[in-house]
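Only one protein chain is missing; all other protein chains are in place.
Order as written gives the chain letters A and B; numbering starts at 1 within each chain.
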Amino acid sequence: MTHATAQTGVERGFGQRLKTFLKDYYIYLVLIAVVVVLSTANLDKFPLFERGNFLSERNIINILRISAPILTLAGAFTLLMISGYIDLSVGSAMSLSAVVYAMLVINGVPFVPAFAATVVVGVILGAINGFLVIRLKITPVIATLITLSLYKGIALLLVEDGVSAIKSGGGLKMPGWFNDYGRDGVLLGLPWAFWVAVLVTLAMIVVQDRMKLGKYAAATGGNPTAAELSGINTKRTVITLYILVGICAALAGIARSSFMSLGDPLSGDGMELTAILVVLLGGTAFSGGEGRVLKSFIGALIIMSLTVGMLTLVPAYFQTLVVGAALLLAAASNHLVSRKDD
Amino acid sequence: MTDQAIAGRRLQARDNKLSDEMFITALVAGAAIVLFLLASMLVPNFFQFQNVVNLVTNNWSVIALGVGVTFLLVSGNFDLSVGGIVALSGVMAVWFAQASDGTNPLSTGWGLPAWLAMMGALLCAVMIGALNALFVVVLRVPSIIVTLGTMMLARGIAQVVTQGSQRNTNLPSDFGALGNMTMFGTSIKLPVVLMAALILIAVFVERKTVFGRLTYLIGANPVASRLSGVDNARHVVNLYLFSSLVAGGVGILLASEFKSGFSNRGTLMEFDALVISLLGGVAIAGGFGSVIGMFFGAIVLATVTSAATGLVLSPDWQFTLKAIAVFIAIMAQTWALARRHSS
């Protein structure tokens, strides 16, 4: 190793090595720190943490169950940001999927077809984003703000006036199995929704490391001209990534709606912020080209532990403030880490 | 030679026409009128003078926010923090003004006189603007991410101060004066007049002053503007401070009007301000757009939403309608400008 670095002619002092180390591993250190702090804090008087122990089985299961939607979403969102694009509509896409799924189920559609149909909805929603951004050349931020509004609007319209969400009532009854997927422990006490999130993340890691799409995403975000010159179809790459994000948003919507036992048209509100926060925390550069799916997964675990932990330590109305501050901090540290040394 | 002369004359003819911005503004104004007439045909009792007035007076707050947002967009930057600032400044103004001897935390404040409380709240708003400027200009974080963050930060502080709800008790009697003062013997309230004044000043600044000119230059070509001696960084800082100042003012006037500081006030206002700017033809790439266009964009949006209400569409339609309106506006602008430049 020292031989190689000497050969490449780059001076590497202790500071440089420390910086590289921190850049590569800080996310794990943060996770450990968060877990340690939350487990040692005296949480006796808080009901959510069993016997004040953060590391109790029930608590961990609880956090992981709640985290399923963001864990599902983080990987694909990371790949999209690596390619230099953004999707602000993920929250609305998630809400719309949740509503569609709940509607299908409450009208008697069995699990598998309802699940599949919702995923198809996700494909369509993602494809619309890709179409607006790539074919109609609307700036990603604006295009996905348009669809944020559109998808949310459709979700609200699907739910009858005067009712807040798709749920039992008015002659329809949600079948009993509806929340099994999001709540019922099937392995290690964790529900399907969580294991799907893990599978999706593994799939995204495979996409990033073992598929052309992952390489193309990095090339597109790192140097679009170079990518095009090498014969990479950057347009198709980006559209595919938008569709992937759409699919994951649909899966997240299914997880959320079956966890809550209802199809809430506002259930995904703010998810785009959480996703950006998680991905930035994981070290993905907002300029594109750089980032790791796994680190975003860890970032999501950190944010969810903090959120749940916070709910027990301080009143709920602190949440917006803390998320906003965390987003700014993540953006600032991301900037400091990824800044070129010159 | 003759060909050239003809081409030259044709060019000259075009040069004497409206500028692209005026062209787009005229299009938006035309769209507003057409939509209003269309709504008048479809919706009973829509075609009334009072209704036209209402389209403006009911939306004074978003139109005012649109001014700062438009200036920033023209310079090539987003500001999504304005809705959060509206909540923050309103809550702070109320908190500062509440008497210090309340019976519970939510009715106990700092006991400052109303005017001082409002100045203090304005200062808080400007601090959020300064934070935007710091992150965007100094740390060069994309403005969309920064202002999403500060939007939550500002609203988050408001929620903490109000414990997630609102403060509306134990206020000095003159706290509601500003927001409820009616003007010229009509039912028009002071905030609406202030909004109108702000629009007039903004149009003047945009069209007639060096400050307005520099905003366009920075948006049109930041590299060339720096090399031409423009202090881009300072200018963008000023724009963020200005936008937060306007948002702070809006928040305080709303708090005064309702005599309450509500932490969820202004939710989605940042989105609406962006929507009306885009509807008004402000281009996201920077260097293009106008405050008048934004104003007509607001009229378009107000007409559409109030017609939808008149047609007894559920309020849930607003999101879909906004999405479609912005989409059509962007496509129409691209198409109209492309046609204009190729003809």
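We take it that a residue touches a chain if its C-beta (ideal position, glycine included) is under 8 Å from a C-beta of that chain, and two chains touch if they have at least 3 such contacts.
In this text, contacts and distances are computed from a predicted model.
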Report the protein name recorded by UniProt for the chain absent from the figure; options are "Dipeptide transport system permease protein", "Cation:proton antiporter", "Monosaccharide ABC transporter ATP-binding protein (CUT2 family)" or "Glyoxalase".
"Monosaccharide ABC transporter ATP-binding protein (CUT2 family)"
Which one, B:Gln50, B:Ser100, B:Ser187 or B:Ser228, makes contact with the chain that was left out?
B:Ser228
One chain is left out of this view; which of B:Met119, B:Ala220, B:Leu313 or B:Ala336 touches it in the full complex?
B:Ala220
For the full complex, which residue in A:Val36, A:Leu55 or A:Met211 touches the chain that was left out?
A:Met211
Please identify which residue in A:Ile63, A:Ile166 or A:Ala227 touches the non-displayed chain.
A:Ala227
For subunit B, enumerate the residues touching the unshown chain of the complex.
8-9, 11-12, 15-16, 208-214, 216-217, 220-221, 223-231, 287-288
In subunit A, positions touching the absent partner:
4, 7-10, 206, 210-213, 215, 218-219, 221-223, 225-227, 229-232, 285, 289-290
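Everything below uses one rule, namely that only the chains that are shown with their structure count from here on.
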Per the touch rule, the subunit B residues reaching subunit A in their complex are 78, 84, 131, 135, 139-142, 144-146, 148-157, 159-160, 162-164, 263, 271, 274-275, 278, 284-285, 314, 316-324, 326-327, 330-331
Residues on subunit A engaged by subunit B in the complex (per definition of touch)
86, 132, 136, 138-139, 141-142, 145-150, 152-154, 156-157, 159, 161, 273, 276, 280, 286, 315-325, 327-328, 331-332, 334-335
